[in-house]
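Here the complex is missing a single protein chain, while all its other protein chains stay put.
For reference, chains read A, B and C in written order, and residue numbers begin at 1 within each chain.
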């Protein structure tokens, strides 16, 4: 049954060095408070799986030395420019990048969700992505003639980690139309979720809410973290803190600037009780 | 853009003899009024795709001679017993049955939804289902060793036909947790939907409703048909008409009884204006 | 002396016993006895067991459409499930399709439903036969909806563990690919069971008498289990559990 924990700190306490951790794109709900907890705990050697792209949370984890490998269709701060710690780490070779493309990451998670070893996918053939991914295989489509098609392996994260607007006391989590979060939960061994609020109202008893709900069966643990996505926004609930993110984008241009940001905004921040 | 039509009769007017038509299980919303319209129009040679099983609507269409082939994991009247016209037609060889299993039909639709020619699937190997389906192929899993796995072809229905609680004036259709209806709409060339009511309130502007909505892009046409699932029920809205279905189950034991049912309940019923 | 019980209550009690330790039990549509057995097991599990009853709005939490049950099983999140068969043979093959040659079956049944999949993927599949006779329990099924065992190399984390009938309980030995008689219900002899069974089976070292439901089990069945069954199986809850045997 879903554990209800007291803080993002506790929630992520079991995420081990070397784990593969899937995180969603920023518009779907980033568990930034939990990501800061991972940084404070000095977790190392994570494989970060961006679903299908990542921004601030990836750059922060990479800059703080928590990440060994990234699988992503893109890593970028979006309107605030490129992701400086990601770019530096890839160029320096301190982080291994496994370049993918958005639908391939979605399909890999769907393969894990369905318990099949691979999914076929159109496109991609002849790109340098395919050239460099030795885990992608091309076969002849048995339903066609002279019709090569790519197979992608299932992506089964050890942990999925994200932030959602609300949960109920049974551990059901409402995600609305952000259904890649549901797919992540289905596909992952463990799913850890911070939420704006845990409510007494059951999410499964109202059919309108149920349609956008991840059942507690797939949710290992939840913790309340009001404004837990900040400084990234939670669409429909609060906007991003633009000046914070702009300042990060500037500071993180250098390792020293990044360290200053980390000391001020992450390490110094008191862990919630 | 989605057409808003005046009746189930008009809605199904373009369904041609020989079309493949996907219909959902009874708990998800059966477009019975539209099915009766097909019977009255004497549509012939349909390939009926049950998602993944079918009941009263399949038996009615088969008994009325509308169906050439059925692909289904099961055809049954459920609590009211076996589907008598289906059983008789299969034994007589007047309808071709392509026996499947529930997840195979879901996966075939997902393949069509994703625009891939096939989906891999665990299980099934060594069953007589696999023996008799020459469109199912076994390959060696390229990600394993001595690990045979079944491939199933995409299922792309010409038409998906179902009944839902509500739609809005743009043609968005609310289906709640019955998401196989969404997959059917994604996978099909055309999607025809009867609804209890078409409402002025937009289904896409409320995030709670949006999570259970099929966007109009996937909906070819809708028509209002209050109690359009009757005598089957629409869970959460109205119950099945048990005495009606029991009487059908009795009458349909013989061809004569079925014809009597048809004359009384389908042909004689005035088409809505 | 034990209380009076109905035959259905005995079967539910047997089913509950077979589910011990399971974290998530799924029950298919139109299966009141497995549903009742699962709910009884849940009562005993003190919050450590989920039960999903398909066709029930209150006891199913799925939010991803008809495929979710099957995806959920493939993820290893369903520990136990139930299957029946119009025919079941001594190798635990089940037939839900038809009698006679395929496809123009002499007697046609509904179809295989999800059996060809779930039988491979759910670790603890419990077979249920409501009519223990040579018509149902046959030497060789006419159509294999789902095979009882698979050759090495075939991915198969799941399969049959037991067959519960109105006369007895068989265990299934996956390595040997055959049933053995575990217990005979009160009043059933091994000879009578053999006489009514169309397939060969072995005997457990000591064939027990099936344990009958005690007072505590009966109280639960007629109390909280009955209440929980009301929504999906109103008639069954009323007529079978609604009055003392």
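Simple rule for what comes next: a contact is a pair of C-beta atoms (placed from the backbone, for glycine too) under 8 Å apart; a residue touches a chain by one contact, two chains touch by 3 or more.
Only a predicted model underlies this, so the values are computations on that prediction, with no experimental measurement involved.
Colleague: Looking at the whole complex, which visible chains does the left-out chain touch?
Modeller: A, B
Colleague: Which of these, A:46, A:60 or A:182, touches the one chain of the complex that we don't see?
Modeller: Here the residue in touch with the unshown chain is A:182.
Colleague: Looking beyond the chains shown, say which of B:131, B:197, B:217 or B:263 touches the absent one.
Modeller: Within the whole complex, the residue contacting the unshown chain is B:217.
Colleague: Looking at A:20, A:47, A:101 or A:188, which residue reaches the missing chain?
Modeller: The missing chain is touched by A:101.
Colleague: Tell me which of B:73, B:95, B:116 or B:252 is the one touching the absent chain.
Modeller: Residue touching the chain left out of view: B:116.
Colleague: So which of A:5, A:90 or A:198 would be touching the chain we can't see?
Modeller: Counting the whole complex, the residue in contact with the absent chain is A:90.
Colleague: Considering the whole complex rather than only what is displayed, give the residues of subunit A touching the chain that is not shown.
Modeller: Per the touch rule, subunit A residues meeting the hidden chain are 25, 27-28, 51-53, 72-76, 78-79, 82-83, 86-87, 90-93, 96-97, 99-104, 106-107, 110, 121-130, 132, 146-149, 177-183, 235-236.
Colleague: What residues on subunit B make contact with the chain left out of this view?
Modeller: Against the left-out chain, subunit B lists 1, 112-116, 172, 182, 186-187, 204, 210-218.
As a convention for this text, only the chains that are shown with their structure count from here on.
Colleague: What is the graph distance from subunit A to subunit C, where chains are linked when they touch?
Modeller: Steps on the shortest route: 1.
Colleague: Indicate, using Cα centroids, the chain positioned nearest the centre of all protein chains shown.
Modeller: B
Colleague: Taking the mean of the CA coordinates per chain, how far is subunit A from subunit C in Å?
Modeller: The computed centroid separation for subunit A versus subunit C comes out at 41 Å.
Colleague: Just how far, in Å, is the C-alpha centre of subunit B from the one of subunit A?
Modeller: 37
Colleague: What is the distance in Å between the mean C-alpha positions of subunit B and subunit C?
Modeller: Chain centroid spacing, subunit B to subunit C, equals 29 Å.
Colleague: Residues of subunit B that contact two or more other chains, please.
Modeller: Residues 107, 110, 121-122, 147, 149, 177, 179, 236 of subunit B touch two or more partner chains.
Colleague: Which subunit C residues reach two or more other chains?
Modeller: In subunit C, the residues touching two or more other chains are 62-64, 70-71, 74, 121.
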